[in-house]
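The other protein chains are all here in position, but one chain of the complex has been omitted.
Note that the chains take the letters A, B and C in the order they are written out, and that residue 1 is the start of every chain.
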Amino acid sequence: MSARVVLAYSGGLDTSVAIPYLAKMTGGDVVAVSLDLGQGGEDMESVRQRALDCGAVESIVIDAKDEFAEEYCVPTIKANGMYMKQYPLVSAISRPLITKHLVKAAQEFGGTHVSHGCTGKGNDQVRFEVSFRAQDPSLEIIAPARDYAWTRDKAIAFAEEIDLPIEQSAASPFSIDQNLWGRAVETGFLEDLWNPPTKDLYAYTEDPGLGNAPDEIIISFEKGIPVAVDGQKMSALQIIEEVNRRAGAQGIGRLDMVEDRLVGIKSREVYEAPGAMVLIQAHEALEDVTVERELARYKRLTDARWSEEVYDGLWHSPLKRSLDAFIEESQENVTGDIRLSMHAGSATVTGRRSGQSLYSFDLATYDTGDTFDQTAAKGFVQLHGLSIQISNQRDRDGGFPTSAQK
Amino acid sequence: MSARVVLAYSGGLDTSVAIPYLAKMTGGDVVAVSLDLGQGGEDMESVRQRALDCGAVESIVIDAKDEFAEEYCVPTIKANGMYMKQYPLVSAISRPLITKHLVKAAQEFGGTHVSHGCTGKGNDQVRFEVSFRAQDPSLEIIAPARDYAWTRDKAIAFAEEIDLPIEQSAASPFSIDQNLWGRAVETGFLEDLWNPPTKDLYAYTEDPGLGNAPDEIIISFEKGIPVAVDGQKMSALQIIEEVNRRAGAQGIGRLDMVEDRLVGIKSREVYEAPGAMVLIQAHEALEDVTVERELARYKRLTDARWSEEVYDGLWHSPLKRSLDAFIEESQENVTGDIRLSMHAGSATVTGRRSGQSLYSFDLATYDTGDTFDQTAAKGFVQLHGLSIQISNQRDRDGGFPTSAQK
Amino acid sequence: MSARVVLAYSGGLDTSVAIPYLAKMTGGDVVAVSLDLGQGGEDMESVRQRALDCGAVESIVIDAKDEFAEEYCVPTIKANGMYMKQYPLVSAISRPLITKHLVKAAQEFGGTHVSHGCTGKGNDQVRFEVSFRAQDPSLEIIAPARDYAWTRDKAIAFAEEIDLPIEQSAASPFSIDQNLWGRAVETGFLEDLWNPPTKDLYAYTEDPGLGNAPDEIIISFEKGIPVAVDGQKMSALQIIEEVNRRAGAQGIGRLDMVEDRLVGIKSREVYEAPGAMVLIQAHEALEDVTVERELARYKRLTDARWSEEVYDGLWHSPLKRSLDAFIEESQENVTGDIRLSMHAGSATVTGRRSGQSLYSFDLATYDTGDTFDQTAAKGFVQLHGLSIQISNQRDRDGGFPTSAQK
Partner (left out) sequence: MSARVVLAYSGGLDTSVAIPYLAKMTGGDVVAVSLDLGQGGEDMESVRQRALDCGAVESIVIDAKDEFAEEYCVPTIKANGMYMKQYPLVSAISRPLITKHLVKAAQEFGGTHVSHGCTGKGNDQVRFEVSFRAQDPSLEIIAPARDYAWTRDKAIAFAEEIDLPIEQSAASPFSIDQNLWGRAVETGFLEDLWNPPTKDLYAYTEDPGLGNAPDEIIISFEKGIPVAVDGQKMSALQIIEEVNRRAGAQGIGRLDMVEDRLVGIKSREVYEAPGAMVLIQAHEALEDVTVERELARYKRLTDARWSEEVYDGLWHSPLKRSLDAFIEESQENVTGDIRLSMHAGSATVTGRRSGQSLYSFDLATYDTGDTFDQTAAKGFVQLHGLSIQISNQRDRDGGFPTSAQK
């Protein structure tokens, strides 16, 4: 059987040149698959046509924006998905969706191989390939940048050699991945950790120092899912777009971090994710009001593990599936409204209301109306600390340093 | 033996009136102990004198600012101590230190009882009493507000009845606890969760919208301990004061949250902790550069547990001692400088440098000089995902929904 | 409204005398509720009649054996429920079920109070009362042993005083709680931790040294639920009874431990739980074959937390509900057969087979048929250890002790 490579096609130089290159290397032909994940930029039809111009036997474009919002971004909100407490998994959650459509295309078009443009030192190769093999291990995987040491210089030379009909833009100093959920930027200049990011890095957010007037927003959730902005019902996609726009205008969601990659190295990354940041912040604030203490404590551990699992490319793991079941159950009562004031680079929660609130004015107030039975507390405190009292006593009796002395 | 009550004395109305009241209720006398924890406000000598004026047989003032900074705030920095990912444990870490000095005073002055002013529905009663019993379970504990249902109204009436020489200030609407590490405010108005905080709540921070010029600061750490600001060596106390001042001027460190109290209820709390917030943020950024991935992942869990333990009043527990040992070992290489830009309510890390950095330009760069062996990645990815590939294959073979399909 | 107390009635001396005593103390009347949880012993109809003889206005007996097996024991199997890695939660899982029926009876018979016979230093008071309040906080709770300092001596004296028609058995030296899932024994003799248990403590198990012939058993599971023994389909209740009988005959399931009670003290406990121990062992062995590695690792943490939650009386907590969702999802493929050899006090797994096994002969074998791609391993190992290599290099470069040297 001759090879047919199904390629994750972005429309850029690298994957455009990859079309004839993969055909040459495999002796087969190439099907280009492009997804609209809300990344903006070029018209998707132009992208589709370019793949054909570069020699693809088929080129398809899939509008996956709603699917991405509902099946990938919303679960990330429920899990308060933040790798290293900071990074809202912008690229990490897009890879499983891209692979899903590539595997589908391979089945439809008789693909024997799948291919992606990632290098051998990043996380995305892992996310692509683990997901491919989880769905169809019979598909062979080609990662030209890694497997053929295929570089941009080689790509340009090859394009000239075969006279490929694409413009050669001046090499951008940035390596960018962007979608509805955010934008990731890498660049040589940032590889010195003492250098601050420069203003030209950003596209989704305004300068937080610009001094716009504050913007107040009310986000409503039902069972952990954002369902309305300022009282107006919207789809998940619309909400993320709306919050992206308004939070971005306030300079919210910029992130500059040193990140622990799965492949064992640390890297410097700059992200913008205005909507993701604000939606997760609002969601956490609503959980604070509606989720019981011990469930909330344990969910924080679960959220962290979920985020690591997704970051590490394991979206399709049985562990993630069970973590999802935990999280889904925990969202039963995460329903209500969060009001935030967005300004000058940060969002501040200024109000919460929920029909399923666990906050009880009668129990919390120190004013008239207090129903809390304070006499219960004396015994509670005594037994709460009893094992510690006994162990410190043991230490004193034995002449050992007590915890209290250390 | 007649009673002698050692009282945690703040100088305020409640604990002032408590002096004659405790004497009356126990038939004994009262020793007042006041700690300077950097709370500012009134001169400590006036506080000392007032206790005597109210009838205390002894009144002592202890300057515990350095001890508090070094033994309580610095460990909180090392542990990135944040309850519910937000609250830097402002009151929680002061209670064990206060009890330490009360127990010492009880030993010195022949105390039979210790007493504090906390109510029966808060966390601080727990922190006081568990700490007292860990150190000296023979001391009886009296919490008048809880045990005698002693209220402010009763206190005022009693003060008038015995003609106590204290001024009755107009009842403040706020209940405040403050120290070097931050400031906590509760008030009836906030008990409606939809109400935003009002400006008069704040004292440690300026309005973030005031529009000061940004302030750049470099904080240096050695083994996790802050040791210098802008290159100038300082004590921990001086650093916290300095960062409080400068971050406070930028409106940084305000916090408005719904908190899970140990006694089982949710409460609304407003905090200000400019220095705590910025120092922990800087410390975390330096850990991102100097701590290995798996240690960092596990330390995040450990930090969360440490914070819960301290919040829950268990400073003297054997568990905290072992968590401390873990954290201490993890700080071996947390040495270096973090540069932050502080402005308009938020601090942003803009640079990191460390002689013990794990970031390797040669491994991370995509430019010339790259030493990362990309060929290793192919096999890594394959085995990293193998167990997931097998389990999805099993699901498909059995006609079960796979993780990839769910 | 006059009081009506719904009492958890065992038929023993203490709760029998409690009937007139509670009536006297509350000025109301008493409804006795007894559950058959497979505890064996006396005929339940005699128990029911005795309550009436002692003055109960109503006395009902509920056969809850199947409900207990299916809704309480089976979830414990799925969670491999073992407190402190040892104790299969014998009493802990029975309390929520008893309270469920008491609350129902209170609704049916107009109860205003519920009552149980537990003391103030054990775990069961917690399990009863947290469960009562979770289901109906309007019911007042009376625990005579704790709230009225009601002792066995007082009970006997009161029984004589009112001429109660019950036999006074010679005081047993044992305090026993038993049901289908196992049997708990406490006794003064065991309070010296150096004393071994004596033979008369045991009732569910034979002496393991008796030298019976080994007994081979095959237990079959579907989605984590035991469904057959030796190929014969049975109800959960029947399976637990059968394994109790056969494992008990081999002396399996005895447990002698020092236990961390929720109220802060350590206690010595002896248990027998032959069926529970063998069923959980078999279930774990089947999970080893059918559950993917990372899910299995995380499930062990989840199982431990589930067990603590249930031990601590928090069956009705939102956290347990979310843990249950995790566990339920994890059981999707826990289907297959486990063969054990039971003999002389221990059970040994000797075979596993499952249509949903993740064990692959082709991948595992070193013989002909090996399909594992060993070349992938070299790169895997390299990147798996890269962050550790870098951190040890950093330590050497800086003259610090490396992990490798410590």
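Simple rule for what comes next: contacts are C-beta pairs under 8 Å (C-beta built on N, C-alpha and C of every residue); 3 or more make two chains touch, one makes a residue touch a chain.
As the structure is a computational prediction, the values presented were derived from the model and not from experiment.
*Asks:* As a test of the contact rule: which chains in view would the missing one touch?
*Replies:* Its contacts among the visible chains are A, B, C.
*Asks:* For the full complex, which residue in C:Ser46, C:Gln107, C:Ser175 or C:Gln232 touches the chain that was left out?
*Replies:* Once the missing chain is taken into account, the touching residue is C:Ser175.
*Asks:* Thinking of the whole complex, not just what is shown, which of B:Gly264, B:Gly369 or B:Pro401 touches the missing chain?
*Replies:* Residue touching the chain left out of view: B:Gly264.
*Asks:* Touching the left-out chain: which of B:Val90, B:Val289, B:Ala377 or B:Ile390?
*Replies:* Spelled out, the listed residue whose C-beta touches the missing chain is B:Ile390.
*Asks:* Which one touches the absent chain: C:Leu52, C:Met84 or C:Ile162?
*Replies:* Selected residue, touching the omitted chain: C:Met84.
*Asks:* Determine and list the subunit C residues touching the chain excluded from the picture.
*Replies:* Answer for subunit C: residues 84-85, 100, 119-121, 125-126, 129-131, 133-135, 137, 143, 146-147, 149, 175, 186, 188, 191-197, 208-209, 211, 214, 254, 256-260, 262-268, 284-285, 288-289, 293, 296-297, 300-301, 304, 308, 312-314, 316-318, 320-321, 324, 339, 341, 343-346, 348-353, 357-361, 363-367, 370, 372, 374-378, 380-382, 384-385, 388-389, 391-393, 402-404, 406 touch the chain left out.
*Asks:* Tell me which stretches of subunit B touch the chain missing from the display.
*Replies:* Its contact residues with the unshown chain are 260, 263-265, 291-292, 294-295, 298-299, 305, 309, 314, 317-319, 321-330, 383-387, 389-390.
*Asks:* Tell me, which residues in subunit A touch the chain that this view leaves out?
*Replies:* 292-294, 332-333, 355-358, 360, 363, 373, 375-380, 382-384, 387-388, 390-391, 394-395, 398, 400
What we mean here is this: only the chains that are shown with their structure count from here on.
*Asks:* May I ask which two chains are joined by the most contacting C-beta pairs?
*Replies:* Ranked by contacting C-beta pairs, first place goes to A-B.
*Asks:* Could you please state the distance in Å, as a whole number, between where the Cα atoms of subunit B are centred and where those of subunit C are centred?
*Replies:* 39
*Asks:* What whole-number Å value describes the gap between the mean CA coordinates of subunit A and subunit B?
*Replies:* 31
*Asks:* Touching at least two other chains at once: which residues of subunit B meet that condition?
*Replies:* Expected reply: 293, 357-358, 360, 363, 375-378, 380, 382, 384, 388, 391.
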